[in-house]
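For this depiction, one protein chain was excluded, whereas all remaining protein chains were kept in their positions.
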Amino acid sequence: MGIAISNLSVKYGAETVISGLSLDIPEGCFFTLLGPSGCGKTTLLRTIAGFAPASAGHIRFSGRDVTELPPHKRAIGMVFQDYALFPDKTVADNVAYGLRARGEKGPGVEQKVKAALERVGLGHLLSRHPAALSGGQRQRVALARALVIKPAVLLMDEPLSNLDAKLRVQIRETIIELQREANITTVFVTHDQEEALSMSDLIGVMNKGKVEQLGTPQEIYATPRTGYVADFVGAANRTEVAIRPASAGLVEVEVAGSRIVATDALDGPAERGLLVLRPEDLKISAAPAEGRQSLPATIRGRQYLGARTSYSVECAGGLVLNAEMHGAGHDAFLPGASVHLGFDPAAARVIRS
Amino acid sequence: MKRLAATTLLLTGLAAGASAADPVIYTTNPVPAVEAVQAIIKEKTGLTTGVITGGSGVLLRRIEAEKAAPQGDVFWSSSANTMGAFKEVLEPYASPELEAVPADLRVAEDYFQPANVHVVTLMVNTDQLGDVPAPTDWKDLADPVWKGRIILADPANSSTGYTIVWGLSKLLDAETYKAVVANLVVSSSSSAVPKGVAMGEYAAGITFETNSYSYVDGGQTEISIVYPSSGTFTTPEYSALIKGAPAGEDAKKAIDALLSKDAQIELLKVAFRRPSRSDIQVSDYVKLPELSSIKVFKIDEDEAAANREAFLAEWASLPTAGSSE
Partner (left out) sequence: MTRADLRSPWPWLSILALALLAVFVLYPLLYIFTASFLGEGRSGWLQLVEDTRSLAAIRNTLVLATVVTLFSTLIGVPLAYVSARYRFRGKLFITLLPLITLVIPEVVTAQTWLMILGNNGVITRFFKGYGIILPSFYGWFGLITSMSFIYYTYVYIGTVAAIGKFDAQLEEAAQSLGTAPVRSRIHVMLPVILPAILASALLVFTMVVGNFAISMILGHNVPLLSIAIYQAAVSEGVSNLTMQSTLASTSVLIVMAVLFLNRRVIARGRYEIVQGRGAKPQPLKGGQGVLVSLAAGFVVAVSLLPLVTIAVGAFTVSRGPVLRWGDWTLDNMARVFITAPGPLVNSILYAGIATFISVAFSTMVSYLVVKKPNLITPLIDYVSAVPLALSGTVLGVGLLASFNSGFLALTGTSTIIVLAYVIRRMPFGMRNGQAILHNIPNSIEEASISLGSPPLRTFLRVVLPMMLPAVASAAILTWTTTVSELSASLLVYSGGRETLPIQIFRLIDSGLMAYASAYGLVLVAVILVPVVVATTVFKVDLFASK
């Protein structure tokens, strides 16, 4: 079941949290709303669920307008950040709750509950109470509870943020498996870019109540269309530059006293723009590399991170960039060393500021 | 919620409905007295009576409020002055039992029926006297050694207290009256008077003999009752038929039973209420003197009632020992 959102506005009192938002989520898609806290992503999710009323616009599930439908009639499954398990009910009763609310009775319920819990690897904990479960187990129960009712739409509000790093990766996998298996349209809210990039079919990066960029994880990461997206998804060096058009798809800009060629992602003509350089696209070398444009610079500081080293590099005119080196000898440069920062025109993107 | 409210109303209805047909007595009397009288009414008429208790003001106002649909049948008992203001919700009834009551106690038209006679006494706790001789008359209480040792109910909110102070003002000369008043401690609760003396809080209290005698009867030997030699005050108490009494003739039967010799004897024995009837020898039943042997100072109840406000204003200006100011 696809979700179509058109011209949606949501207000809390006098404050407009979401204004005029339109979005199409195809059927079976794992869709992630990514953004910092306060960007409106949770509000959007709650509006899709029906918990936050829309002040204008429409939400349609497979073409059916659900904007005015109370949440309990929307056939959604929802997973919460704090698990929201019913503390007075056993694991089995938690999972059976939605089925019983639908009037299902008898051994059928038991079978479905058992199957759902076995699917998340908790078939042995049927009669436990939530208080006796670990965080990861609780979230698995919550997942089973949301999925056992075969919802049309699965909504997840930062379901992994209360878990520790290792568990997070495990449950991520469980979620994706289950989602693919049921081929259920899923809206996943997170502020964690790694989660978003690793799990999603589509990502909507949200900022101030609007979807700033919509695309596949690859598109979002490799071709950010705004400075905000570039900065929020992955790390990025950003600097304001003057633009001169060059050949097709390329522009010429001046940075740190040098002229360089960069990819034109401006979406139309402009005189000034934002140059975006990802740290991992910057190659540090002692001498300028053959056939690659580069900027002369000095190493100012470094952080050894095991698999890589992160350098703080100062170019002419005081511009400080962040560069990351991988592979053999990534920690070879010491503070004070004079180096060259090389990069491909494809890795240097100029976008509208 | 709604179902609950309905249940509550139902329960209320049941409680009220249980005794709807039986006469209901609105009474100011204490539990033992009421129970004794209920037993007599049952014995004499076979009627089971319901009882609603409270202060006379509360009950009479309630009768007034219910005049459109009276809930009670008999009011028992208060002073004629208090009841006088509520005549329109009461109904005269010349009970045949009134034959046995002296004429001077009866009221015009037999609007109310004299039920018993209260006699004002000095209740003395001899343990608390110390070197002070026991008082025999009001004027003894004028001595400054009594300062703060005599308790009296506040005339401003107790009709007993009012009767006593009004009587004293008439009986004593102005100087002695002021000296006595200066020694008094005033209590806002009239029941605190006998209790205060019995517990030894005060050496003497001015209270009805029914109250003081209950401690003598209880066996508290240090309590003695003094009938002041220059005369004391009496107040008859009355019962009355409530106008439009739902129990009809049964209400009258209840009053007859209330005034009967048996009832008055029982009341005398249980609650030490001096009968209004002249055919009962008090000393046959309790260790109280006959009314004829007590010197009574007659007070004009009508005059007392008419001058109430002016008298209380004057009273308020007199210093008492227990004045909080």
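Labels for the chains are A and B, by order of writing; each one numbers its residues from 1.
Simple rule for what comes next: a residue touches a chain if its C-beta (ideal position, glycine included) is under 8 Å from a C-beta of that chain, and two chains touch if they have at least 3 such contacts.
Since we're looking at a predicted model, the values are computed, not measured.
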{"item": "Which residue of A:87, A:107 or A:291 touches the chain not shown here", "value": "A:87"}
{"item": "Hidden-chain contact residue, picked from the options B:37, B:185 or B:304", "value": "B:185"}
{"item": "Contact partner of the left-out chain, one of A:28, A:71 or A:288", "value": "A:71"}
{"item": "Hidden partner interface residues of subunit A, rising order", "value": "49, 51, 53, 68-73, 75-78, 80-82, 84-89, 97-98, 101-102, 142, 145-146, 149, 155"}
{"item": "Absent chain, residues of subunit B that touch it", "value": "1, 4, 7-9, 11-12, 15-16, 26, 30-31, 50-58, 61-62, 65-66, 71, 78, 82, 85, 128, 148, 154, 157-159, 185-189, 191-192, 194-196, 198-202, 214-215, 217-220, 316, 320, 322-325"}
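Note that only the chains that are shown with their structure count from here on.
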{"item": "Rounded Å distance, subunit A centre to subunit B centre (Cα mean)", "value": "88"}
